[in-house]
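Note that one protein chain of the assembly has been removed; the remaining protein chains are unaltered in position.
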Amino acid sequence: MSASTTEAVAQHSLQHHFATMEQQRQSTTLGMWIFLVTEIMFFGGLFTAYLVYRTAHPDVWEMGSQHMEFWLGTINTVILLTSSFFVALSVHYAQRGMTKITALLLFLTVLCGIGFLGIKAVEYHNHYKEGTVPGPWWHYNQVENPDGTTRPAPHELQLFFYLYFVMTGLHALHVTIGIVLLALIGLWAWQGKYTAEYHNPVHISGLYWHFVDLVWIFLYPLLYLIANKHA
Amino acid sequence: MSEHVLPIRVYVLTFIALMALMVLTAFLSTVPMGRELNTVVALFIAAIKATLVLLFFMHLKYENYILSTVVFVAGLFWLLIFFGLTLVDYSSRHVMGVPGH
Amino acid sequence: MLKDLSLWPSQASTLSGNVDLLYIFLIVVTGLFTLLVFALVIFFAYKYRQTPDRHATQIEGSNVLEATWTLIPFGIFMIMFVWGAAVYMHSVQPPPNAMEIYVVGKQWMWKLEHPEGVREINTLHVPIGKDVRLTMISQDVIHSFYVPAFRIKQDVLPGRYTTLWFHATKTGHFHLFCAEYCGTLHSGMIGEVVVMEQNEYQDWLAGNANTGTMASSGEKTFNELGCASCHRSDTQGRGPDLAGIFGKPVALDNGSTVTADDNYLRDSILNPGSKVVSGFKPIMPTYNGIVNEEQLLSLVSYIKSLSQPRQQGQPAPAPASVPVHTGRTQAPSAGNTKVK
Partner (left out) sequence: MATTAVANPVERENYLNTNYGIKSWLLTTDHKRIAILYLISITLMFFIGGFFATLIRLELLTPQGDLMTADTYNKVFSMHGIVMVFFFLIPSIPATLGNFLIPMMIGAKDLAFPRINLLSWYIYIVSACLLIYVIVNGGVDTGWTFYTPFSTTYSNTNVFLAGIAIFINGFSSILTGLNFIVTLHRMRAPGMTWSRLPLFCWSHYATSVIQVLGTPVIAITLALVAIERVWHIGIFDPKVGGDPVLFQHMFWFYSHPAVYIMILPSMAVMSEIITCFSRKRIFGYAFVALASIGIAVIGFLVWAHHMFVAGISAYAALVFSLLSYFVAVPSAIKVFNWTATMYKGNISLRTPMLYALGFIGLFTIGGMTGLFLACLGIDPHVTDTYFVVAHFHFIMVGGAVMAYLGGIHFWWPKMTGRMYSEIWGKVAAFLIFAGFNLTFLPQFILGYAGMPRRYHAYVPEYQVLNVLSTAGASILALGYLLPLIYLLSSLRNGAIAGDNPWAAQGLEWKTSSPPPTFNFEETPVVTWEAYDYEQMPKEVPVVS
């Protein structure tokens, strides 16, 4: 940390109670990681519920998963992984001080996020038409047997869909927050607020977006891939 | 600065690996291996993908202090406590202390 | 007011003595520790009170002492744990052949039913010197069945049977409380357990004319709902034959096996699409909303009776008077009900 000149350049970005830029950078990064841990526990409550009911009713979970649209889920996975790639690149260019490229990559990420939400909305609409939205909108009461007869749907199917909507809904909320956040950071990057010395906001918002991606990496197999397609 | 600037190549390779793993997991979900194995395989691949994102996209491998890793691992550890001890109850309900036995 | 003062609950079950002994052990041990801490604090505060001519002696610590007051309490804790666990394991395992009583909790009353068919509200008559097992369920929120004199308590859940058992050792009237907060009249959801001599109990049972045993009213419901048209003993049945299945393992169509206990039978009636018996088509309709908890209990009781050799309730279903009780106040044997 001998570069006292670069620190002088970035002096206006150093908050009064920190001694050095490095201390500030490490503090905000650590703060973000701790925040992500709270997010793990936040989703953790839902994953616990998923685990409990899935172990109790594996058949019902398979049945529910068959209502997921495999291709839409897969496309959304591609979109989110790609967006994470863009964000990683944007941080890279921010580190090198090429903030215009940073901004462009962040805007691309925002587009990905919007696309993701759009596809999610299509899926929700399909579930609505199908009657598999729990609550007053639920009218999926008969399941067809392989031989064409029907039987009453096991009522735990509503648990599956309830968890599906709460988990993906909470995730979509995080995506929305991420979109707003990255749009703002992108705008500020475009305006040249960040430099090679001071770009930590890009870095920590990036961490947030990656976390949103991480959650989806687990939601995708847990919701879309457990259908027994070979029975 | 003490920040580590990774070459773009690292990100590209990570991205390719992620895509490949995604195709793999989507494909494997159609291969009959039995309910348990299918789930375990899918979660295993998800864990690899997550690790790649954490190490390379989120720079955990390159942070110059290990604190972030400790923090994140602590989060996972607590999540496992939550899962594990809850399941202690649910998985044993039919072993002991159920009505009539 | 003073003559009613209650400092210790009466001991009226085989469990009471065990719990009290353990309780006294804990009081003595923790009391000694507490006294030790109090005595030391007071002694030090006096002995080392501030005086102008003394310096405090700086002491860094002592690993020996730390180890001592880590290991000794830990050892004592383990004694408490093991003893407590022993008392507990005994208290959660009902002896086989206990007489069975069915409990339905609802806001804000206890409905109790004897296998002989006698029903009571908020009062439970039981014989002294017999093992009694309660199979309990709630119609609405969580309640808790608590008899302090027996030292027993168990939450009564909606959607799942829980059990409790006791062996009364003293005749008399004992409090029955709801111990899990359940809404407005939670504190009014109280009653009493009346422990009687065994012959008095038999007289009491006989003196309360009733509509037949629980199993027989279960059989009635069974026939009225047309269950028998599928669940038949001949091979034509579209559903599994229920004779002898209670307590036995049942193979399901997904390859797993469950034990046909109270909870499984109840689930199968309300949620038939969930656990389908292997070899049968999943065609059974749901009876969710059609039968209430008391009917479910009598159905379970009936199916149970099919597994008990030579002791089925007989009489052909009396088609005229159908005892479908939907209301709360259908309390037979008025003499026993006591609403506070």
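Each chain carries a letter (A, B and C) given by its place in the written order, and its residues are counted from 1.
FYI, contacts are C-beta pairs under 8 Å (C-beta built on N, C-alpha and C of every residue); 3 or more make two chains touch, one makes a residue touch a chain.
Computed from a predicted structure; not experimentally measured.
Taking every chain of the complex into account, the chain not shown here touches A, B, C. Check C:151, C:167 or C:304 against the missing chain and you find that the one touching it is C:151. For the chain missing from the display, the contacting residue among A:98, A:166 or A:184 is A:166, taking the whole complex into account. On the side of chain B, touch with the chain left out of the figure occurs at residues 67, 74-75, 78, 81-82, 85-86, 88-90, 92-93, 95-98.
Against the chain not shown here, chain A presents residues 15-17, 19, 23, 26-28, 30-31, 34-35, 37-39, 41-46, 48-49, 52-53, 57, 134-136, 138, 154-156, 158-159, 162-163, 166. On the side of chain C, the interface with the absent chain consists of residues 1-2, 4-9, 18-19, 22-23, 26, 30, 33-34, 37-38, 40-41, 44-45, 48-52, 54-62, 65-66, 69-70, 73-74, 77-78, 80-81, 83-89, 91-92, 107, 140-142, 144, 146, 148-149, 151-155, 157-160, 162, 175, 177-188, 190, 271, 274, 288, using the contact rule stated above.
To be clear about the criterion, only the chains that are shown with their structure count from here on.
More inter-chain C-beta contacts link the pair A-B than the other of A-C and A-B. In this assembly, the C-alpha centroid of chain B lies 42 Å from the C-alpha centroid of chain C.
In this assembly, the C-alpha centroid of chain A lies 45 Å from the C-alpha centroid of chain C.
Centres computed as Cα averages put chain A at a distance of 15 Å from chain B. Among all residues of chain A, those that touch two or more other chains are 58. Of all residues in chain C, none touches 2 or more other chains.
The touching residues of chain A, counted against chain B in their complex, run 1, 3, 6, 22, 25-26, 29-30, 33-34, 36-37, 40-41, 44-45, 47-48, 51-52, 55-56, 58, 62, 70, 74, 77-78, 81-82, 84-85, 87-89, 92, 95-96, 196-197, 206-207, 210, 213-214, 217-218, 220-222, 224-230. Chain B makes touch with chain A in their complex at residues 1-3, 5-6, 8, 11, 14-15, 18-19, 22, 25-26, 29-32, 35, 38-39, 42-43, 45-46, 49-50, 53-54, 56-58, 63, 65, 67-68, 71-72, 74-76, 78-79, 82-83, 86-87, 90-91.
Chain C meets chain A in the complex at residues 254, 271-274, 281-286, 288.
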